[in-house]
Each structure stands twice: as structure tokens, then as C-alpha cells.
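What follows is a single structure, and I will ask about it in a moment.
Removed: one protein chain of the complex. Kept in place: all other protein chains.
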Amino acid sequence: MEGQVATFLASALLVLGLGTLLSRRNLIWKLLGLNVASGGAALFLVALGHRPQARPPILGWGPGPAADPLPQALVLTAIVIHFATLALSLVYVIFLTEHRHTQDVPKLEREEGG
Amino acid sequence: MSYALAGVMGYFLAGAGGLLWPRAQRWLSALALLGGLGALLAWAPHFPPTPVGGGSWGITLAGDQLALGFWALTLLFHGMALGEEWRRSGPFLALMTLLLGTCLALPLSQDLFNLFVCLELTSLLSFLLVGYESKPAAIWASLKYLILTTVGMILYLVGVGLVYGELGTLSLAELRGGTWQWNGSLAVGVGLLAAGAATKGGVFLFAFWLPPAHGRAPHTISALLSGLVVKMGLITLVRLAAVFPLSGVLVGLGVVTGVGGLIYALWERDLKLFLAYHTMSQLGYMLLGFGAGALLGGTAYALAHGLFKALLFVAAGKAIAAGGSRRIDELSGRLSLSTSLALGLGTAAIVGLPPLAGFAAKGILGGSLPGWGKWTLFGLGVGTAASFAKLIPLLVPGPPGRAWRGEWPLALGLLAAGGWGLSHVPSLLSPVAWGQALGVVALGGGFYLGLRRFHPPLPRWTLDRACLAILMGGLAISLGLLFA
Partner (left out) sequence: MRRGAWLATLTLGGLIGWATTGLFPRPPLPPWEAVTSQWGARNAVAAVVLGARLYDTLLEVLVFSMALVGVRWALRPLPQTEGRPPVAESPLLERAADVLLPAIGVFGVYLAASGHLGPGGGFPAGAILGSGLLLLALARGIRALARELPQPLLSRLEYGGLAALIVLGGGSLTLGWRGAWLLVLANLLILAKVSTGAWVVLEHFAAHRGEV
């Protein structure tokens, strides 16, 4: 049940993030939207590891079913990758702001060409 | 398989060492090339899939003809890039070594998540190298690339989640051997995976980051990206299609990509953007081949395209540097003999003139396609010849210039691959095939004369439109798989 709620929440985050990415003109807003969407994808993966009344998948942490460790490991990797792309894209935004004095995407697009 | 992995690790180690000791990076890079060659010779005969790491969580790696071909291409490109960029300052060569290492790692992968991580690593390195010279136009192209591929990779990640949730494994090799049920969730997941891979793989409607990124990058990087890196997305699509019922999707995307890229290339006046649109169009050929189940034909075309497109980009970079302009009509008469020769050789190969690799690959690909596929190839070939006809004025040599460096491995590769094709596929030696190839080129030239006066308004693909296209494309593939 909780897992299902979490995946619905993840879909909602994806919608929110990608919608923001598409409907805002400012680069910072776009990157924020992108980051929210990648958070949604990460939440989606973690939710798949869910088991009812599960314990952490660590040996010696009591009886009962454990959560699936594989999605957790995947998410650890995915989060670091998202951090890396976000850092690099922010650096590029700093660069463009310094050179073109704008973060407005249509304006940048007119200046730099397609 | 551990030989291959050792080769990949050697590349990564050489890259990291190059970042640590910038003075040693060119020698470390050359050493990695030698190690890669050794690894290729050592693992070439061993094809069976091997789990690395073992257990149910491990990553499956496997070599096949596709991986073998891309290894050879990557090593050849490494030679080319070292020849062109030996004296470049900064972390350029170290980053390039890492990029080439990733291109060695990805074709071996048979694991959905490992493919994701490899794709992200190629993306990140490409962003860095496209924006390497810190020109605002290149940085903007790079940022556009970054945002669009991240959207694609988010879709891919959700697809990984859906497939893992449904089937409980990430290993494509395991899925190919096992039995499982195709259902709705899986259709959506596979659709998203395909959309993500298509975004990385330069498919029309998904990848409008490609023309600016490939057009604005330093010219060696354009060659690497167009010849090699963009095909990493394609390999991912091929790996997916080997397990999931994606052949119809690949054929559809192939036709759209071939025609769409061609239409933009026909009227493009910027030399490097023109070549970049052609990369898209040529990816359509390969998708068509892979979709129709012609693994050998698709691979042959991918390798041949890598060779001639890299040669064209290297020559274009030199032409632009010598002519001081990016516009095709302003460059005529300003190219040196060696640059004209390289450009002419690349053009002859891309339009499919015998006896070069383009002709051989097109013959192998056409031979394994059904009738409609042959006609599509014919149409695309005429269009390609028509769009390349505008390069003819550039073939008149002007002042003398620098001799060939990185062009050598590519040109020799073109000739050798063409010769190999001609000696192994007897139908290519018939006069009919040669006549057909010449006929296509002549027809294309005629079309060029007719099309020259006509300038249709083509829609511009802004960031927002390109993003929307990725989402709509993902939706379309998912729904198509769901209701097929």
C-alpha cells in the first residue's frame, strides 16, 4: 500500500518537474524542474524496494522480511549522477549569465541560434 | 571477458592519471590505446556472456560482433584523435581518453542499469568536450544537450524501474534466455527505455540537441561524437530490441530519422551543421537495418558511417579554420589540396561510390532488407547525393595547407573496409551494383539542380519544443507498444 502511494507520488513529482521544465522561460526554473523530475525518478526506484513491514536489509537486524537492497543501490548511483549533471549545468548557467547577461531561454536561443 | 574489462580499466586509469599529471596525459593516452589493442586481440575469440560481480545482483557483460566492431572503431578513432590533438593543452586528452574508454565499456554491457550509467558518463564527458573552448555558442549547445539528454535519461530511469519491478532482473542476457510475460506495465516501461535511448542516440524528434552540439564542438570532438558517441544510444536500442518486441518501433524511427534529418540537411548552409543533420539522417539507415533484423548490415553501416563522417568532420574543421567562415558558399576555393581531398573522399564514401566503405556497407545493408527497405534506402541515397552536391565547389583546391594527420587512419580504414566488403560479398563486384551506385549519385545531382531554387520554411527546434518532442515521442512509443 505505502509502496503504491509512493509510486503515485513519484509520478506526480515527474509531472510537476517536467511541466515546470516545459512551461518556464528562465533557465534556473528549468533546472529546478529537471531536478524535481529526477527526484521523482529516484523515489520511483526506491518505492520498488518496499515490502510490507520490512526491515533494513542488514544482517542481524532482527527477523522478518527485508526491503530489496538492489533499488536502493541503484538510487544511490542515480542520485550522484543527478548531482553531477546539476552542478555542471549550473556552472554553464553562470557562464552564460556572465557572457549574455540573461537567463531567459528564448532570448538565449535568439542570440546563439538553434 | 576480464581481458576486455582490463582494457576498459586501463583507459579509465590512463584518464585519471592524465588528470593527475597533465604533462603525461598524451603518453598515458597512447599507452591506453596499446592496452586496448592488446585487450581486443585477447578477448576477440571469446563471446559468451559473463556475469561480473556474480550473484543475482551482478552485471552481465557479453561480447558479440557489434561490440567487436565498435571496439575496432573506437581504437581507430583514438589513433585519429591523438594525431589531431597531440598538442592540445588542458585536460583535453585525459577527458577524451575517458570518453573513448566509456565507448569501449558500453557495447559490452548487457545490463539495463549499467547501460544507463555508461550513457550518463558519455553524456557528461561530451558536455565537457563540446564546451571545452569556452565559447558562448558552444556552451549553450552543450547546456541544451545536457537538459535534453537528462530528460531522456529520467524517462530511461523510470523505464528501468518498471522493467525491474515487473521482471525482477536488470540483466538483458538473462531475459533473453528466460521466459516471461509481456504485459501493459512492461510495454510502458520498454517504451520509456526506448525513448531515453533514442534521445541519446540522435533519433529525429528526440534529439534536437544533436545539430548544435555536433556543429559547435571542436572539430575532433565533432568527429568523435558523430562517428562514435551518438551510436552508443543506438547500441542501447539494439540491446533492448534483442529482448523486447521493438523491431517495428526501430523501423518507424529509422524512416522518420532518415527522412527528417535529410530534409534539414538539404537546405542547411552551415558546413558543420549540415554534417550534423546528415549524422541524424544516416542514423536512420542503421535503425532501419537493426529494426529489420539485419544485425550485420546495421553494424557494417554504423562502422562505415563512423569512418566517413569522422573524416568529413575533421576536414570540415580544417576547412573552416582555413577559410575563416562556416558557410559552405563562402568556403569555395579557400581549401588546401589535402583538405579538399579528405572532403572529397568522405563525400564519395557517404554517397556510396565504389569501392569505398560506404558502398560496401550500403550493399550489405540493402542485401539484408526486404523490398520496401531497399526502396527506402534508394530514396535516402538519392537525397544524400542531392544534399552533398553543394559541396562540389569546395573540391576545387586553393592555397597549400597542412598535410594529413588524423585523416590517415580514417582514410585507410575507409579503403580497407571497402576492400574487405568487396572481397567478402561477391554481389558487390557485379557491374549492376556499380552502375546502380553511380545512377543514384547522378539522380541526386539532378535533384540538387531542381531543389536549389526552392527554400521551404522548416520549423526551428527550440529547447521547449525539443523537450516536448521527447515527452510526446516517449508517450507515442509507450502507447504504440501498449496497443500493438
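As written, the chain order gives the labels A and B, with residue 1 at the start of each chain.
In the analysis below, a residue touches a chain if its C-beta (ideal position, glycine included) is under 8 Å from a C-beta of that chain, and two chains touch if they have at least 3 such contacts.
From a predicted model like this one, the values you see are computed outputs, not experimental measurements.
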Per the touch definition above, residue among B:A6, B:L31, B:L395 or B:L451 touching the missing chain: B:A6
Which of B:A67, B:L121 or B:L343 contacts the chain that the document leaves out: B:L121
Touching residues (missing chain, whole complex) on subunit B: 2, 5-6, 9, 12-13, 16-17, 19-20, 52-59, 90-91, 95, 98, 102, 105, 113-114, 117-118, 120-121, 124-125, 127-128, 131-132, 134, 139, 158, 162, 165-166, 168, 183-185, 188-189, 192, 464, 468, 471-472, 474-475, 478-479
Hidden partner interface residues of subunit A, rising order: 1, 3-4, 7-8, 11-12, 14-15, 18-19, 22-23, 44, 48, 50-52, 56-60, 65-66, 68-70, 72-73, 76-77, 80-81, 83-85, 87-88, 90-92, 94-95, 97-98
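One rule holds in what follows: only the chains that are shown with their structure count from here on.
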Inter-centroid spacing, subunit B versus subunit A (mean Cα positions, whole Å): 28
Touching residues on subunit B, where the partner in the complex is subunit A: 57, 113, 116-117, 120, 123-124, 127-128, 131, 134, 136-137, 139-143, 146-147, 150-151, 154, 157-158, 160-161, 164-165, 170, 211-212, 460-464, 467-468, 471
Complex interface listing, subunit A residues touching subunit B: 14, 18, 21-22, 27, 30-31, 34, 37-38, 40-42, 44-45, 48, 69-71, 73-74, 77-78, 81-82, 84-85, 88-89, 92-93, 95-96, 99-100, 105-106, 108-109, 112-114
